[in-house]
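Omission of a single protein chain aside, the complex is shown with its protein chains in their original locations.
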Amino acid sequence: MFFLDPFFYEILISGLLAGVMYALVALGFVLIFKASGIFNFAQGVLALFAALTLVGFQTGQIPFAHLLSLFGLHATHWGAGFPTIVALLFSLGVMVLLAWLIVQIVLKPLVNQEGIILFMATIGLAYVLEGVGDLMWGANVKELNIGLPEGPSEIILDATDMFIDKLEISAAIVAIVLVVSLTLFSQYTKMGRALRAVADDHQAALSVGISLETIWWIVWSVSGLVALVAGVMWGAKSGVQFSLSLIALKALPVLMLGGFTSIPGAIVGGLIIGVGEKLFEFYIGPLIGGATENWFAYMLALLFLLFRPQGLFGEKIIERV
Amino acid sequence: MKKFTLAAVAAALVGSMVPASADHTIPLLSYRTGPYAPNGIPYADGVTDYINMINARDGGVGGVPINLLECETGYNTERGVECYESTKGQGALVYFPLSTGITYQLIPKATADDIPIHSMGYGRTSAADGNTFSHVFNFPGTYWDAASIIIKHMMDMEGGSLEGKKVALVYHNSAYGKEPIRTLEELSKKHGYELLLLPVDHPGQEQKSTWLQVRKEKPDFVTMWGWGVMNQVAISEAASIRFPMDRFIGVWWSASENDVLPAGAKSDGYKAIAMNRPGTDFGAYRDIQKHVIDAGNAAGAGDQVGTILYSRGMLNAAYMVEAIRTAQKIHGAGDITPGMMRDGLENLKIDQARWTEMGFDNFTSTIDVTCENHGGPGLGAIQQWDASSKTWSLITDFVGADRDVVDALIEADASAYAAENNISGHCK
Amino acid sequence: MEEKKKNNTIMEVKDITLRFGGVTAIEGVSFDILEGEVRAIIGPNGAGKSSMLNVINGFYHPQEGEVWFNGQKRGAMKPYQIAYQGIARTFQNIALFKGMSTLDNIMTGRFTHMKSGMISQVFWKGKAEKEEYENREAVEKVIDFLEIQTIRKTEVGKLPYGLQKRVELGRALAAEPKLLLLDEPMAGMNVEEKEDMSRFILDVNEEFGTTVALIEHDMGVVMDIADRVVVMDYGKNIGDGTPKEIVSNQKVIDAYLGVSHD
Partner (left out) sequence: MFYREAGDFKTSYQSDQATFTLRLDKILFWGLMAIATFVVPFFVTEYWEKSVFLPFFIYSIAALGLNILTGYCGQVSLGTGGFMAVGAYASFKLMTGIPNLDMFLVIMLAGLVTALVGVLFGLPSLRIKGFYLAVATLASQFFLVWLFNKWEWSYNYSPTGQINAPTRDFLGIDVTGPTTAPWATYLFCLGLLFIFAWITRNLVRGHIGRSWMAIRDMDIAAEIIGVNPLVAKLSAFAVSSFFIGVAGALYFSVWLGAAEPTEAFAIDKSFDVLFMIIIGGLGSILGSMIGAAFIILLPIFFKNVLVGYCGIPTDIAEFTQIVFIGALIIFFLIKEPHGIVAYWRTLKEKLRLWPFPY
């Protein structure tokens, strides 16, 4: 039986690690949906934009260099870039600023609109961000290296003969830190409580004495941070390029499974999807022609929802009239 | 809104109604945006710079300047159609669609419009059968040539035989990626290796299970028909499971610097099949430097000069220029029509001497297109990546494919197409 | 007025018990509704009145007890099947189709009367068209009856509360039900609106002879329009009879004065 198969455990582990990567992306969705009921289509592009910005600062690219070249300025880089840590801080700053702009320009005028409208607005946002990101930093692939360990971890390799990429281990650690700190934040700070309040009821939040705008600003900034982390983790694997924005698709089945409003849901959902699709692809895939991961993730989530429409951590829905 | 639509349509119309100029009009259906932009940009830059160089240096071909019409497809078929229709009206001589999807879409259309297509090492492989595909050219080589040449290289590494060996194909799960399967299957029958198929879905950022599959099956070789981000991820995954990189051989679309650089030092030794010699030490490059870049007219951001795909773009443009010249010779006309261009392509002959004159000394294989064979010689060489110096270098000469296997396949597919669309060969 | 009292039972519920997980919403409640009467169900909030209506029109399925309609014991049925049996209702907090006009809302009320198939709908020929206009006439009658001609084409979401209540009544009436369930039809209305609504209910009952069962808090109204009253408290039936009998029922008085239950 495949439990004796040495690969079973390896695929299990790499499934879990992949799941963490998915969860990282899903987290951004959850934060925003929880606080403002918005299904943020732009989350993937946000990650791309964040990663592009980071690389831009790191390598000292000149923003809009390509655009400027229309006016005869052919330089593409400043003399030097910033050290990684500074670049990270700057990128975070950019994300916070971006969050503020989004709230002011897009969300404020759309307060109290139906979900589908806000969803559509974030699609417009995605378009804008994608275009601006490419105009600012160019559409070619960029290496992203912030000095995280890479390559197979020798220790594990020698001990168990399993290839586990250090990068993914560090991604897992980062994700865990992120989730823990988010949970603490929302549990033990006034702001965090306000966030949870706004999730339940906008009026309640106002009574806590924090304006809705501020709360949204913070939420979008935080999910901007999450996007940055996700962007870095995925970008380090594959280089930073347009495709990075497509990782959002990997997060959707996770959201179905974990529920749009539950942070632990996002994590557990991510792990289930990661392991599930890997096992299926590895054992069943070859029999039916492979490349099953994309749809299997959704089928898994779908089957699950058929039995638990409220998702993993949602409470049972009692319909009343 | 209705008014607005009309405005849009009106503008669209004007956009398409620019009168055909006296120049040689060549549309460039490039993709500088979208998921595959990293591959599209250098290619488009290469084409553009070379054409600009020809115009600047020789004032065009036979005194007639070339007018390059760039049109953004984003590697998307619908946009490709729009580009085709909008440039067709302007006297386009030839199309190189730069996308398998768009090529398939254009083959019947362009043939009906009597405009030749040159799909250089992509598109429909069986179009090498010129007798059936009168207007489609895919020299210098097809995917099936590439597959066979790669297998040849593996055999050389194994001392002549792949008997009992295992070869894995990691491919982009699309029409493009599926191209080599038939050939590899045929060859496996002939050479007795076991073929392992590992599809990867677009975009391909997640390939864990694919490479675990590789570890489980322990193939002796892996070859890859990858595209876009899939290449980078595959190469770094292969490296991180410590697959011997010199036994990992990609097709020419998995052969650019973009693909290996993100994997860093781990990618050292990765191989791929090449259409031309890497590097910039050629007359043509010097001319481009002199007439285009130094003049400040570099295409795009000007940061792609010398990359593999840039050189391939140059090569593509060089073919076009030479084809125009040939057409002019045949028809004795300076100003040529798409029909004449087709003849030019069909009679294109470039030997090394001619290449050297053109400033491509010892750069690529000789070209010999005939009415029956639009696939040219079908030669390719193997290039290898040196991560320390971040350079590619050829490690073999340009060798030919296993013709009797490949030609049989081409014959089969082409005749099927001919039957479907009742085409009787146009060659006597 | 007098002779309708003699009529036979149209609806009877026997020992209904309904639980949500641990909570017991209704406990062994029984009562009947006579054909052609106006039957009121009263009781404090949370007494299980709305739940009882939900049981009657099949939205909730009680764990114990029987529902008899038209002299037949009713098996487990889906709400839409029960609608076809001729039970219509309105809701405590308005459940109109907000995106649709008054007319369309009430037309939707005719759903059970419209049978034309997909094909004839697609080509809008024959049955589909004919049926549409026949039902439109019926609906126009309801509209005239409720005096809402002017808001025929208005999106109901835009209507004031009182009118919405009225449209909802219209939607229920359009179904020409045998039994009409009204869940607090006058909640949140001012005196005039209440008077209008009471008048409509009585007219419905008298002109169309429709049996009405309604939940209402305003005892005054109940006294005026109800023929018989059921009183519920904490999911139990604590009194049943004519309005006069009810007001003199000690249990009921306790329940309303909120005497502690022990």
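In order of appearance the chains are A, B and C, and numbering begins at 1 in each one.
Throughout what follows, contacts are C-beta pairs under 8 Å (C-beta built on N, C-alpha and C of every residue); 3 or more make two chains touch, one makes a residue touch a chain.
If you're wondering where the values come from, they're calculated on a predicted model, not measured in any experiment.
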item: Chains in view touching the one left out; value: A, B, C
item: Selected from A:66, A:142 or A:237 as touching the chain missing from the view; value: A:66
item: Full-complex contact with the absent chain, from A:10, A:134 or A:168; value: A:134
item: Among C:10, C:25 or C:107, the residue in touch with the chain that has been omitted; value: C:107
item: For chain C, residues in touch with the removed chain; value: 57, 59, 78-80, 83-84, 88-89, 91, 95-100, 104, 107-112, 114, 116, 118, 121-124, 128, 131-133, 136-137, 140, 171, 175
item: Chain not shown, touching residues in chain B; value: 1, 5, 7-9, 11-16, 18, 30, 32-33, 37, 41, 70-72, 74, 76-78, 81-82, 85-86, 88-89, 100-101, 104-105, 107-109, 111-112, 124-125, 173-176, 178-179, 181-182, 201-202, 300, 409, 413, 420-421
item: Hidden partner interface residues of chain A, rising order; value: 39, 66-67, 70, 105-106, 109-110, 113-117, 119-121, 123-132, 134-135, 139, 249, 252-253, 255-256, 260, 288-289, 291-292, 294-295, 298-299, 301-302, 305-306, 309, 311, 319, 321
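The definition used in the following text is that only the chains that are shown with their structure count from here on.
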item: Whole-Å gap separating chain A and chain B, where each centre is the average of the chain's CA atoms; value: 35
item: Interchain centroid distance [CA atoms averaged], chain A/chain C, Å; value: 50
item: Where chain A touches two or more other chains at once, by residue number; value: none
item: Sites on chain B at which at least two other chains make contact; value: none
item: Residues of chain A that touch chain B when the two form their complex; value: 7, 10-11, 14-15, 18, 65-66, 69, 72, 74, 76, 134, 138-141, 143-145, 150-152, 163, 165, 234, 237-239, 241-244, 246-247, 250, 277-278, 281-282, 285-286, 289-291, 293-294
item: Residue ranges of chain B in contact with chain A within the complex; value: 32-35, 37-38, 41, 173, 197-201, 203, 205-206, 208-210, 212-213, 215-216, 228-229, 232-233, 236, 239-242, 258, 261-262, 264, 266, 296, 298, 300-304
